[in-house]
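Notes follow once the structure below has been shown.
Yeah, one chain of the complex is gone here, protein chain that is, but the others are all in their spots.
Right, chain A next:
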Amino acid sequence: MAPKDRKPHVSRNPDLIRGVGKYSRSKMYHKRGLWAIKAKNGGAFPKHEKQAAAAAPAEKPPKFYPADDVKKPLVNKRKARPTKLRASITPGTVLIILAGRFKGKRVVFLKQLTSGLLLVTGPFKINGVPLRRVNQSYVIATSTKVDISGVNVEKFDDKYFGKKVEKKKKKGEGEFFEAEKEEKNVLPQDKKDDQKTVDAALIAAIEAVPDLKSYLGARFSLKAGMKPHELVF
């Protein structure tokens, strides 16, 4: 058969326990149809002749043999992938941030970035949290969801949030203490516009649900009698 899409081969010999198959060698011979293949080929299993080994390029003997055995590092087949997202966190979930300057704020989850961090927004107008990255471990996922279908978050990735690389100025003696570093980090206007576009659709969805706006504007705190391990979020 021409090598088309072959399904991965399933064993015809189910395990009774690990290491012990259900069928004996002779039964398996019959099951695999080797008798039929042999019959079709006139009594012997069809062979193909060995492909002539391609002539390996002539290797020069090495100049240097190390005195002790050089250890080879173990093979590592792991692939880098973003942190596994908790099942309770889906786009549109309201999250409670637990650490940092926005601790206690209830915030809307947009998407997971390739670094594994969660892209999140206040919305800014409601609670002052801008488009921001936050780590999954510092977040409680509530079961409240916001409709996020009107929001386009394709353009945001980790590079968007990286620190801006400044061009190094040449060192000048007298210019060391000048007004170079005085300009504070002003948010560029395009980032402010991005915030506005993302929030516009979100705020419309939020205002559709009664009390959700004031909910997102309020901070979460533990009160007397609240037992976190018994609370349902």
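Definition applied: contacts are C-beta pairs under 8 Å (C-beta built on N, C-alpha and C of every residue); 3 or more make two chains touch, one makes a residue touch a chain; residues count from 1.
The definition used in the following text is that contacts and distances are computed from a predicted model.
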Choices "LLGL scribble cell polarity complex component 2", "Ribosomal protein L14", "SRTD2 protein" or "Lipoyl amidotransferase LIPT1, mitochondrial" - which one is the UniProt name of the chain not shown: "Ribosomal protein L14"
Contact partner of the left-out chain, one of A:Y138, A:F161 or A:F220: A:F220
Chain not shown, touching residues in chain A: 94, 96, 106, 142-144, 211-212, 214-215, 218, 220, 230-233
